[in-house]
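A protein chain is absent from this complex, but the other protein chains hold their places.
Take a look at chain A:
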Amino acid sequence: MAEVEDTLKRIQGINGVIGTIVVNAEGIPIKTTLDNSTTVQYAGLLHQLTMKARSTVRDIDPQNDLTFLRIRSKKHEIMVSTDKEYLLIVIQNPAE
């Protein structure tokens, strides 16, 4: 568990990162650095989007799978990496 904590701290420490969320396969957050309401919102919405993206990738080629999803908006960049059981979401403010 200490390793997980260390790794998450490392990500959080990178310049510009606003928050990190670890979510399980159903979209329930496990660990987060943001407040509860924001976390729940991000987890729910990004979980659905990731499922959709993954099904898109797999429909095109069933041997393929989604590894990384980056969403760039005006204000932030949201990065989602997915596994069979977990989802890791990182929100960064890329403005220098």
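Just so we're on the same page, a residue touches a chain if its C-beta (ideal position, glycine included) is under 8 Å from a C-beta of that chain, and two chains touch if they have at least 3 such contacts; residues count from 1.
The definition used in the following text is that contacts and distances are computed from a predicted model.
K.L.:
According to its UniProt entry, is the unseen chain "WD repeat domain 63", "3-dehydrosphinganine reductase", "Histidine-containing phosphotransfer protein" or "Glutathione S-transferase"?
P.N.:
Of the names offered in "WD repeat domain 63", "3-dehydrosphinganine reductase", "Histidine-containing phosphotransfer protein" or "Glutathione S-transferase", the absent chain's UniProt record gives "WD repeat domain 63".
K.L.:
Need a quick check: the contact residues on chain A for the chain that isn't drawn.
P.N.:
Contacting residues on chain A, toward the hidden partner: 1, 3-5, 7-8, 10-11, 14-17, 22, 24, 26-31, 40, 43-44, 67-68, 70, 72, 77, 79, 81, 83, 85-86, 88, 90, 92, 94-96.
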